[in-house]
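With one protein chain held back, the other chains of the complex are shown just where they sit.
Up next, chain A:
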């Protein structure tokens, strides 16, 4: 089993510096692409590889790049941005890549920038990732010194500047257009699409925003080709995936595995099964903003298509396991508190709806909830659906709620009939 993204990551050991990185084949993809491939060829390669965005939406990276205007009249400069604002509750996969092998990200960014002919790139990093910031700063400097960044990289005529930008801790900045506003120094509110960032992004110029894990895949695709990349996977979605498991399991963690391992394999083989005395009650397969799956879904494949078929989303691929000793109402309340707090305040449904939902859940949890609250919660799951709000934050927030209402309705009703939390 290959682990291309994490093969040189050894928790506890410092990450490779540029010399070590190059010795293990690092920056070969940059030499190859800039030396012998046209930007269009890189785009086509990535499109053919079937790589889908690892940030949660699962959109084809190659198709996304393909929208960027490439003719000589295209606006200038174009921008490439690595979205390293990893703040989804339960998600810590990008952190592993950032702290474990920063040069791999930089190399991926150079390739992506080359493919869209971007002249300037940014890494938008979550504020709390202090160690990653330090490592990235050093690695970017090393890459400049080695001539992989700056003017006329490797004599190819292609130039790229790279900057590290650390956020101030808003979940909203993970949304690519809110990220762009934040980067411009504006309020982190999302932008309406269209126009898409590929056409009018950072400072109104064509911009690509890719997730860290997505970008880390690029060097390996360039080095090893489409067939190899497809062959890594157990499913129709190509490549490997960084999966994570958190919750009351014996061995919570993050592993790079072929795309399409099952939930059962992940929990039982890699996470070591449930802790003694705990039963699995539900799983958020792709982070806090995905629908619950239950024990009956354990054999579905963790890829974009199958998880969706089961009624949830692969999301970031980092699952949160809920055990039978945890109150689902309290669990969902905790999530809604997070989402209500992280709402940017731009559109009405999210700004006003989420705090209402949060208050009703707290009221249920404290035993003062009513049957009407159940109706109102149900109503919110519909009214805060996709398209009704300005961005995907509130619809994402509704996913665990709507599925909790479906799978754990008994628990909700007990809170009302007992006038207290039955898990107390």
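The definition used in the following text is that a contact is a pair of C-beta atoms (placed from the backbone, for glycine too) under 8 Å apart; a residue touches a chain by one contact, two chains touch by 3 or more; residues count from 1.
In the analysis below, contacts and distances are computed from a predicted model.
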item	value
Omitted chain (choose from "N-methylhydantoinase B", "Oligopeptide ABC transporter substrate-binding protein", "Glutamyl-tRNA(Gln) amidotransferase subunit A" or "NADH-quinone oxidoreductase") - UniProt protein name	"NADH-quinone oxidoreductase"
Residue of A:47, A:170 or A:414 in touch with the missing chain, whole complex considered	A:170
From A:75, A:147, A:231 or A:422, residue that would touch the chain that is not displayed	A:75
Hidden-chain contact residue, picked from the options A:146, A:199 or A:226	A:199
Chain A residues touching the omitted chain (full complex)	73, 75, 170, 172, 187-188, 191-192, 194-195, 199-200, 203-204, 340-349, 351-356, 359, 363, 372, 376, 379, 383, 387-390
